[in-house]
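Take a look at the following structure, please.
What you see is the complex with one protein chain gone and the rest in place.
Chain naming follows the written order as A and B, and within any one chain the residues start at number 1.
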Amino acid sequence: MEALTALIIGLLVAGAVYLMLARNFMRFLFGLILLSNAANLTIFASGRMTLGAPALVPYGAEAPLGEVGNALPQALVLTAIVIGFGLLAFTLALAFEAYRRLRTMDSDKMRYAEPKEERE
Amino acid sequence: MNSIIFTAGARILVALLFVFSLFMLLRGHHLPGGGFIGGLLGAISFIVYALACGSGEARAALRVSPEGLAIVGLGVALAAGMVSVFFGDPLFTGQWYWVGGDSYETALFSINSVLVFDIGVYLVVLGGILSLAFAFDEET
Partner (left out) sequence: MMSWLLVMPIAIPFATAVVVYLLRMSPSGRWVSLFGSVLSLVASVALLVAVLEHGVIAAQMSNWDAPFGITLVADYLGVVMVVITAITGLATAIYALGEIPERVEKLGYHALFQTLIAGVTGAFLTGDVFNLYVWFEVMLISSFGLLVLGGSREQLDAGIKYVALNLVSTLVFLSGIGMLYGVTGTLNMADLREAVANAENQGLITVIAMLFMVGFGVKAAVFPLFFWLPASYHTPSFAVSAVFAGLLTKVGVYALMRMFTLVFVGDVGFTHEILIWVSALTMLTGVLGAAAQTDFRKILSFHIISQIGYMTLGLALYTPLAIMGGVFYLVHHIIVKANLFLVSGVANKLAGHTDLNRIGGLYKSSPFLAALFVIPAFSLAGFPPLSGFWAKYLIVKASIELDNWIIAFVALFVGLLTIFSMTKIWGMAFWKPHPDGYDPTPDRAPDHVRVPMMIPIVGLAAMTIVIGFFPEPFVQFAEVAATQLLDPTQYVETVLGARPEALFEVQPDIQPDAAPGVRP
């Protein structure tokens, strides 16, 4: 299971790098999504892959009974997913607005903030 | 989306989803559920409504601006955390008052700051997601 997860993370990162090297900003954004999923999987895998029940504490007990999954990385991943979702939504809105105003998605042509004499 | 079936079905579905989101909100802390999940479900109900009848009507049904809802939720959550200053505890320490007993098993119900915090989270999630969803819907 660990080997498979590691392989998936590797594939995700490879795909992400491939997409992020593109000039088109949308492709870069898709690469970013893959990369963020790879990071989340890394955290999840770092909590060890065990077959256990959800970490719920029953009535009256101080600690979960029996073997339970590690809840902390799940909480971390949930936080990271939510934050990542917010950031990506913002970036998507920004990309849309940029496309509307700059009329291009090609990051080589986005030179409005650069010195004027260098613009082709 | 111009589909009579979907529009008609959406009315029932939206109400059900929204009530279910409140159920999830109130159920939280001791059982799976809580403000975050409730807020997501609530947002989904309004998004379904926006898909069926347009985001303009969904905004009208929400009555307040989603951004305002989110920021008020942030304030509510922060205030719920600050309540513990009156009891001499650190920030975000849950304050519980049990009615008719002294613990979860025996009491009828409780008045606590944790639910207020969850309500704040609910509003933040509902408002945040709806402001994004409405914005994307209206930009096209």
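What we mean here is this: a residue touches a chain if its C-beta (ideal position, glycine included) is under 8 Å from a C-beta of that chain, and two chains touch if they have at least 3 such contacts.
Everything quoted here is computed from the prediction, not taken from an experiment.
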Identified contact with the non-displayed chain, of A:8, A:22 or A:76: A:76
Where the missing chain touches chain A, by residue: 20, 25, 28, 32, 35-36, 38-40, 42-48, 58-66, 72-73, 76, 79-80, 83, 86-87, 90-91, 94-95, 97-98, 101-102, 107, 110-115
Residues in chain B touching the chain absent from view: 67-68, 71-72, 74-75, 78, 82, 85, 89-94
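Definition applied: only the chains that are shown with their structure count from here on.
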Geometric centre distance via CA averages, chain B-chain A, whole Å: 25
Complex contact set, residues of chain A against chain B: 56, 59-60, 82, 86, 89, 92-93, 96
For the chain B and chain A complex, residues of the former touching the latter: 32, 36, 104-105, 128, 132, 135-136, 139
